[in-house]
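Our next item is chain A:
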Amino acid sequence: MTSNLSRIGFGLAPLVALLLLWQAASAAGLFPPQVLVAPADVVAALLAMWRNGELVAHLSISLTRLLIGFGLGAAAGLAFGTALALSRLAEALFGPLFQALRQVPVLAFLPMLVLLLGIEERFKIVVVAIAAFFPVALAAFDGVRGVPRSHFEVAKLYRTPLLPFLGRILLPAATPPVLTGLRIGLTRAWLVLIACELLAAGSGIGQMMEMARQLFRIDVVLAGVFVSGLIGFLLDRGVKLIERRTLRWKAA
Partner candidate 1 sequence: MNVTTLFDTPAAASPPIDGALTIAGLSKDFTVGGRSLPVLDGIDLVVRPGEFVSIVGPSGCGKSTLLRLVAGLDTDFAGEIRLDGKRITGTDLDRGLIFQDHRLFPWMTLEENVGLALLNSSIPKAQRARIVAEHIALLNLAGFEKAYPHQLSGGMAQRGAIARALVTEPKLLLLDEPLGALDALTRIHVQTELQRIWLRQRSTMLMVTHDVEEAVYLSDRVIIMGAKPGRIRRIVDIDLPHPRERSLPQLHRLRDEILAELIQPVPTPGEPENLVRLPVREAM
Partner candidate 2 sequence: MRAHRHPAARVALGLLIPILLLALWQAQAEVGGARALAFVPLASIAAAFAELAASGQLLTDAVTTTSRALTGLVLGASAGVLLGIAMGLFRSVDRLIGPLYHAIRQVPLLGWLPLIGLWVGNGEAAKLLIVGLAAFYPTVLNTYEGIVHAERRNTDVGALFGFSRAQLLRHVLLPGALPLILTGLSQAIAFAWIATIGTELLLGAGAGLGATMSLAQAQQRMDVILVAIAITGLIGFTLNTLFARLRGHLLRWQPAIA
């Protein structure tokens, strides 16, 4: 426990040193203020935006978009990937289209979706959902397809009914790759959402940064970089924690 803490301390030391250096350099006037402001100024901007509720408002709207979009996209991806893996007919029907669409970076769909959906909430949620859909669908397909044949044979041998088979055999066996897919989907959804908000939005962390850029408020831009990074980190770490808890039965 202590060694763990001290290791984290060791890891953070260079970061802290860098921040101090940056602060000192800014105080000494090494950077023009329109290029880089001191970390203390960024903290001040964060605190100010936290106090007047601006930060919370932007954050909650971004996170709401993320959760709804990701929820829809991941659910659709899970269902689609599993169906494709279990049914050869579904694979023959939808596989080629899926593989073709997968080649297109999600961001390339933005202009088309703006024309189809406008730039309101609907648009952002659909984009986030698409971003989550592809990695999750792929992981679900690989996960279910990757279940060893022997598992199916054991189930056949013991005449396991369908529901227990899905719940007790298929699900646990396919969970590890699916969780990884969900994690990738979540990170990608966050990336695409920030891009969307930079491109076209009236609110959200991305819009906050874009507005600040236009106003040359570098402290707010840096605050946005920090917040979006922190959210990205927490999302990734959160799913990793779930992965670790779920996979305790697997050899480390």
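A quick word on the picks: all candidates are chains of the complex that A comes from, given by their letters.
As a convention for this text, contacts are C-beta pairs under 8 Å (C-beta built on N, C-alpha and C of every residue); 3 or more make two chains touch, one makes a residue touch a chain; residues count from 1.
Quantities reported herein were computed from a predicted structural model and do not represent experimental measurements.
Contact annotation for this complex: of the listed candidates 1 or 2, chain A touches only 2. Put simply, chain A touches candidate 2 in their complex at residues 10-12, 14-15, 18, 34-35, 88-89, 92-97, 100-101, 103-112, 114-116, 190-191, 194-195, 198-199, 206, 209-210, 212-213, 216, 218, 221-222, 224-225, 228-230, 232-233, 236.
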